[in-house]
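Have a look at this one.
With one protein chain removed, the remaining protein chains of the complex are shown where they sit.
Here is chain A:
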Amino acid sequence: MPGSEWLKNRPRLLEGVYAGSKSALQLLYPLLKRVLPAAFTERVFVWSEEVSKGYLFNCQMCGQCILHSTGMTCPMNCPKNLRNGPCGGVRQNGHCEVIPEMPCVWVQAWRRDAQMGRYAGEIQLLQPPVNRALQNSSAWLNLLEGADAQPPSGWSTIELE
């Protein structure tokens, strides 16, 4: 698997980078939106996410990044695409049921979540289903536009009670 194991095992450093990037982008985005054509911005973001997050997390470009809630470990690397893992098939050595030579991403995610600072414990949140329509779009832009946080309308009816 590509990506840097050394960095992956430092979730505290990675969450700092995430939080910093988020603040910076939220600050810059209104300006960016005014001066650059939307299609160009999308292309640049998609490309840079493919390169950076591809290297760091083996990002699958689901377009709705929840890395900071999953121990900075990409859940879309789970062959079953779980957003609320791990499944019951984890091997006794902590490896994946489907890919025996790969450590279970969800076992790693839970371990790394415990090492985190500001986002520690977020792994216990119930994550909504993946919006498959966002595949291959920019997760950063979806975050800035709020498009990544819109679960199906029936999903939230229980909280509204």
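Quick note on the criterion: a residue touches a chain if its C-beta (ideal position, glycine included) is under 8 Å from a C-beta of that chain, and two chains touch if they have at least 3 such contacts; residues count from 1.
Going forward, contacts and distances are computed from a predicted model.
Student: Mind telling me which option in "NADH-quinone oxidoreductase subunit K", "Signal recognition particle protein", "Electron transfer flavoprotein subunit beta" or "Methylenetetrahydrofolate reductase" is what UniProt lists for the chain we can't see?
Tutor: Going by UniProt, the chain not displayed is called "Methylenetetrahydrofolate reductase".
Student: Kindly state which of the options A:V17, A:V90 or A:A120 is in contact with the chain not pictured.
Tutor: Candidates A:V17, A:V90 or A:A120; residue touching the omitted chain: A:V90.
Student: Mind listing the chain A residues that contact the chain we can't see here?
Tutor: Chain A touches the chain not shown through residues 79-94, 97-98, 104, 107, 110-111, 124, 126-130, 132, 152-155, 157-158.
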